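A single protein chain has been omitted from the complex, and every remaining protein chain is retained in its original position.
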Amino acid sequence: MNIKLLKQRIYFQIFRITTASVILFLFLMIWTFISNGIGVIDWTFLTDIPRRGMTEGGIFPAIVGTIYLTLGAVAFALPVGVASAIYLVEYAHEGRLLRMINSAIINLAGVPSIVHGLFGFGLFVIFLNLGTSILSGSLTLFLMILPIVISASREALLSVPKSFREGSLALGASKWQTIRHNVLPYALPGILTGTILAVARAAGETAPIILTAAFFFRPTLPKSMLDGTMALASHIYYMATQHPNIALVRPLTYGSVLVLLGIVLSLNLVAIVIRTRHRRRKNW
Amino acid sequence: MSTKIETRDLSVSFGDVQAIKSISMKILANRATAVIGPSGCGKSTFIKSLNRMNELTLNSQTTGEVLLDGENIYGNNYDVVTLRKKVGMIFQKPNPFPKSVYDNVAYGPRVHGIHKKEALDRIVQENLKKAALWDEVSDRLHPSAMGLSGGQQQRLCIARTLAVEPEVILMDEPCSALDPIATAKIEGLMRTLSTEYSVVVVTHNMQQAARVSDYTAFLYLGELIEYGSTKDIFENPKNELTEKYLIGKFG
Partner (left out) sequence: MEENWAKKIRGLNLKEFLIEKLLFASATISIIVVILIFFFLFSQGALAFREISIPDFLFGQSWQPTSVIKPEFGAVPLVYGTMVVTFIAMAISVPIGIIIAVYIAEVANPIEKEILKPIVELLAGVPSVVYGFFALVTLAAWIQQLTGTNSRLNALNGGIVLAIMVIPTIVSLAEDAITSVPREYREGSMALGASKWETIRNVVLPSAAPGILAATLLGFGRAVGETMAVLMATGNATIVNFNILDSVRTMTATIVIETPEVAFGSLHYHALFAVAVFLFAITFAFNYLAGVVMRRFRRTGR
């Protein structure tokens, strides 16, 4: 009897240590970013344009570019994604078409980001002649995050009990009235969580925007959707691998990493908090 | 005594399973009609076919006619939204919406276009009174309805249904999830409501049917076995099966 428990204790300790090590790795990684990059971050860094071949100055155009690209992607993905989810959950009948749509969504989610990037390059940049632009980048990112929004919205809608719909219909409400007043409001937190996670994903993607929207060095802000732009993710890549003097700008690279990481992890945390709070407050 | 709802050869199946077979009967206006029978006899399916809620289940097939005031509700031109306004339903498990008591009762009127506060206030109060709930909630109209007891929730659902001014009220085993005191209150409501509305109650509790209804229909394995005034059915059942059920030979 004792040997069993001893074995168990040893195994469980090993598991605990393994888990702790992985988490430690994460924190260590973040710590190297903070210790190497925090010194660089100040108001100028965040609001100034890059100067002197990007050995000085700030990353403001990159921050703005990331915001434009991400907002553009979400502006398409949110309405299309939520509308698709509503159709799939509330209207669609079982059958071949439904199965096809569902597997299309799963497939789309599994496409590597670089393949999205190449597709975006071929279709938007070259074929539709949109050039290297925010529009090309946003459309490409939109295709990438669409399945995320759809899946999260579907789950949120499915978690609303059937009895809400039945009760509303029995009172003589139409299907759309039922969805709008008695289903969607309760699915909103889940939809919001999914959207925020999609935004975080779009903000962090590099390969697709390198091929469709990003420039290495653009000291001016983009003037329209057809303009190309700097972006945080691509900026980090360039500064770390393509800059003529990588070692010199290393601290600036760390600074950019911190900014991007800060934005993305904050978004993820907000989404997690919304989800947790909603789960606790749910009184049905 | 006029007929409110008449079913003619009504049959409903789900996929391969036939739930009710060729039921023809006349439900009278402003009376309470009970539908009784053992589990699985199709009572629920029957009552749900009176407001086309069966259509929410996949693979449901309905044949025959259901005439509400002479018009077939399954006809091509009959609007299902209007139908459900006229024919309300109370479910077995109380299903208040996770909104305030006020918003629960006001939901129906709002959906049908009434938005003025004074009108809604009046409707809410009137119908909560009709459902014998006003005294208990008049001071807590705005907190969530989920905080009410089971019996109160069910009466809230009744008030909610009354607020859309139906003509028929269907009740699908409305007391089966409630304690005896709450049940007694709802049974009282069934009687008072049947003077103004046409009430159809599905119940597995024979004594309840005897207490509450003017007419009773006995269903067995999807077929209508016997239908008549409650007094006749209970004191003088014509069919052997009916008699067996009533004395408890099967449940």
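A and B are the chain letters, set down in written order, and residue numbers restart from 1 in every chain.
The definition used in the following text is that a residue touches a chain if its C-beta (ideal position, glycine included) is under 8 Å from a C-beta of that chain, and two chains touch if they have at least 3 such contacts.
Predicted model, so just to flag it, every value in this text is computed and none were measured.
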item	value
Contact set of chain B toward the excluded chain (per top definition)	79, 81-82, 109, 112-114, 164-165
Footprint left on chain A by the chain that the document does not show	4-5, 7-8, 11-12, 14-16, 18-19, 22-23, 25-26, 29, 32-33, 79-81, 83-84, 86-88, 91-92, 100-101, 103-108, 110-119, 121-123, 126, 143, 146-147, 150, 174-176, 197, 200, 203-207, 210-211, 233, 236-237, 240-241, 250, 253, 257, 260-261, 264-265, 267-269, 272
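Keep in mind that, in the parts below, only the chains that are shown with their structure count from here on.
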item	value
Inter-chain centre distance, chain A versus chain B - centres from mean C-alpha coordinates, in Å	49
Chain A to chain B touching residues, read off their complex	93-94, 163-174, 177, 181-182, 186, 283-284
Touch list for chain B against partner chain A, complex	51, 53, 56, 58, 81-86, 88-89, 91, 93, 95, 97-98, 107-108, 110-112, 144, 146, 157, 160-161, 164
